[in-house]
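Notes to accompany the following structure.
Of the protein chains in this complex, one is absent; all others appear in place.
Take a look at subunit A:
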């Protein structure tokens, strides 16, 4: 644990204890800048760009299927499994789903 983190953690602890209604900051808002800045040397800029171009070439070459086909298969999966989805069909009224042994499965 570096001293930097030690210093930052303590004040936050104090803030949240004393003022529970103050805006709460998540770690992503505090601990690092939003974007990781690259080195300013031209060589590493060049290698970053080259890496980006390679990555884009890779992504462009991905094999794709039509949305209509993909959507049809997603829909089919939903409908096939809908009967087993207890949040969709429900458990018998008044029962506790965590009780064991389980009651009959809902068909």
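Definition applied: a contact is a pair of C-beta atoms (placed from the backbone, for glycine too) under 8 Å apart; a residue touches a chain by one contact, two chains touch by 3 or more; residues count from 1.
One rule holds in what follows: contacts and distances are computed from a predicted model.
Taking the options "Guanine nucleotide binding protein (G protein), beta 5b", "LLGL scribble cell polarity complex component 2", "Serine/threonine-protein phosphatase 2A 55 kDa regulatory subunit B" or "MAK16 protein" in turn, only "Guanine nucleotide binding protein (G protein), beta 5b" matches the UniProt protein name of the chain that is not displayed.
For subunit A, the list of residues touching the undisplayed chain reads 1, 5, 9, 13, 16, 24, 27-28, 31-32, 34-36, 42-47, 49-50, 52-53, 55-60, 62, 64-75, 77-82, 84-94, 96-100, 106.
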